[in-house]
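Omission of a single protein chain aside, the complex is shown with its protein chains in their original locations.
Labels run A and B following the written order; every chain starts at residue 1.
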Amino acid sequence: MTILFDGIAYGMLLFILAVGLSVTMGLMNFINLAHGAFAMAGGYLTVVLMQRYEVPFLVCLPLAFVATALLGALLERTLYRPMYRKPHLDQVLFSIGLAFMAVASVDYFVGSQQQIMQLPEWLKGRTELWDGQPWALGMGHYRLFIIAVCAALTVGLQYVLSATRFGSRLRASVDDPRVASGLGINVNVVFAATFAVGSGLAGLGGALGAEVLGLDPTFPLKFMVYFLIVVAVGGTSSITGPLLAALLLGVADVAGKYYVPKLGAFIVYSLMLAILIWRPQGLFVRQGGKS
Amino acid sequence: MDKRFFIRAVASAAMVACVGSAMAQDKFKIGLILPMTGPFASTGKQIEAAARLYIAQNGDTVAGKKVELIVKDDTSAPDVTKRIAQEMVVNDKVNVLAGFGLTPLALATAPIATQSKTPLVVMAAATSSITEASPYIIRTSFTLPQAAVGIADWAPNNGIKKVVSLVADYGPGIDAEKYFKDRFTFNGGQVIETLRVPMRNPDFAPFLQKVRDLKPDALYVFVPSGAGAALMKQFAERGMDKAGIRLIGTGDITDDDILNSMGDVALGVVTSHHYSTSHNSPANKKFVAAFEKANAGLRPNFMAVGGYDGMRVIYEAAKATKGGSGEALLTAMKGQIFESPRGPMFIDAQTRDVVHNIYIRKVERVNGQLYNQEFSTLKDVKDPGKSK
Partner (left out) sequence: MKSVTSLAQQSVLRTSRMKVWEPVFWLLALASPWLAQQHALIINEIAIVALFAVSLDLVLGYTGIVSLGHAAFLGFGAYAAALFAKWVMPDPLVGLLVGTLAATVLGAVCSTTILRGSDLTRLMVTLGMALILYELANKLDGLTGGSDGLQGVVMGPVLGRYEFDLMGQVAAWYSLSVLFVCFMLARRLVHSPFGATLMAVRDNRLRAMAIGIPVHARLAVVYTTAAGVAGAAGALMAQTTGFASLDVFALDRSADVMLMLVIGGVGWLYGGVAGAIVFKLMHDVISSITPQYWTFWMGLFLVVLVMVGRERLLKPWTWGRT
């Protein structure tokens, strides 16, 4: 049971990190391989604030979100916007270039060691429930915290998407930007806002994940593969898709490494391959959505 | 495509090629090949800093020749390392090759050393078999077997009988696992499970959970320097210490580079290694002070000391051979005995490998900072990998 719990925590974390990428790709049809760099930015910001300025952890989280969102909005307006029309290959090149620059800059300013985060005391504990296999459930408090935060965010996101005006404008723009702007929706603003929120979420994810996943300058490149897997399997046309995909991925990874440690990473890749071959559009695609 | 452009491009390429290097030969050149980017960049940084410190402290002329240190990044890719080494030997005509952050990088370059008769000083890589890959290889870092037997000797005498071993799945990790297991079993202990963690592992959780379920007396760990912190955090988070499982391992998991930022979770962890920044000797105190001063407070770790001692070996050999190279330089490197910041050490003339003390240390808080405090010493440990 603990394995399931850990897998869910890991999956939720991946979801928060990848959901921005999924929406960006679905909405703006833009392959942004620098997404991991935003996550890294959020993580480093948190670490620096906590270590040098003694800002409490809980305050750092929203700060990471806001700061990265602002950064995303800024970059979107200046650098990314001219890229929308370019072919995918150019976008790939561009975003990899940005990722390289981010990695090297962080290395220069902060150094290449692993950054270690000191959690506040109330997050460090662990609760044990029930003993004996397989019902034993040990829940690290930090992982509980992650699950709680991510669940809240997911509910919030889903609410925004389905029950607010902005959400319906967003969904319209995803389905067909031209018609949407014909209807008077300011697609540019929608894009900018979405990109900002997506990056902000990535930053938040980076801050949350630094403890569990480790944080060093090569973070964007290391984890990009996982984000891409979540997006590919989950599809880009909803947020429940990536959510389920991330959970699946998280649980499979953790369970695989526990039960069959020799095969470790193998499990994840093979699973992804099998899913994509069976359902090339991703597991959860809305009918009539864009591919 | 346009004809004009291509002719221009080709012409400029030809010009670049012909600007060949006409280097003056009264220099003593050291080719330092390190991973300066990628996941092992911190190793490269430490070694480069230590090498430059040595030069700053001992002057940049040796035996009347000016020392030229050529530093190149091999991005931890063995074919790049090999190519850079080849270029250094052929174009720059270096007297000695040095560095080598990882085992495959050293192994790949070994044939170059043999073919060109250039001494190769390994300052970081730690798999036992490296020195056997070429008769021109000298090592000043350490070998995992040396570190592993230290703790394998200490543990049974301190109430640890059942151990689960968890290592990273690559050369040094497998060495660490094997030699620990052999020695520990020889000493009457029992290794109930050996787990191997893939190198590219974002989450230790499932492995640690498994260890918890196996309920050993202690968990023996080897992972490359960066991952040690994450492992320790998760170890504590999972309540393993409260479940009565101790954490032991080789010193890589309490790497001085990041030890201080690990926080209280690291307290009490017992490891065996060849170097601790807090080693109590005048030579070390001087080294640490100078290193921290020259590098904005960065603490030197065992990688740095490997680099520092490597430079010492090179310098002394250069002095003895009056700035020579090849076979003569190699011979002057073998058998050197000296006091290093780590303690006394020598280069075994037979195996060309390093022989030094292995210390058993415990992480304690000293003056508000975390250090590996040495409390027991195994003297003059030769590489067990060779004495078979």
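Here is the rule we go by: a residue touches a chain if its C-beta (ideal position, glycine included) is under 8 Å from a C-beta of that chain, and two chains touch if they have at least 3 such contacts.
Treat the numbers as computed from the prediction; the structure is a model and nothing was measured.
Visitor: Considering the whole complex, which of B:K27, B:R52, B:R83 or B:K161 touches the chain not shown?
Guide: B:R83
Visitor: Going by the contact rule already stated, which one of A:L4, A:V225 or A:A255 would touch the omitted chain in the full complex?
Guide: A:V225
Visitor: In the whole complex, not just what's shown, which of A:P56, A:G97 or A:G182 touches the removed chain?
Guide: Of these options, the touching residue for the absent chain is A:G97.
Visitor: Quick one: which of B:G44, B:G189, B:G228 or B:G343 touches the chain that's been left out?
Guide: The one listed residue touching the chain not shown is B:G44.
Visitor: What chain A residues would touch the chain not displayed?
Guide: 25, 31, 79, 82-83, 86, 88-94, 96-105, 107-108, 221, 225, 228-229, 231-233, 236, 262-266, 269-270, 272-273, 276-277, 280-282, 291
Visitor: In the whole complex, what residues of chain B lie against the chain that is missing from view?
Guide: Touch set of chain B with respect to the missing chain: 1-3, 5-8, 10, 13-14, 17-18, 20-21, 34, 36-37, 41, 44-45, 71-73, 76-79, 82-83, 86-87, 89-91, 103-104, 107-108, 110-112, 115-116, 127, 133, 169-171, 174, 198-199.
We take it that only the chains that are shown with their structure count from here on.
Visitor: Within the complex, which stretch of chain A touches chain B?
Guide: 2-3, 6, 10, 51, 104, 107, 111-116, 118, 124, 126, 128, 133, 138, 140, 142, 211-214, 216-218, 222-223, 226, 253-258, 261-262, 264-265
Visitor: Which residues of chain B touch chain A in the complex?
Guide: 37-39, 41-42, 45, 169, 195-198, 200-203, 205-207, 209-210, 212-213, 226-227, 229-230, 233-234, 236-239, 257-258, 261-263, 298
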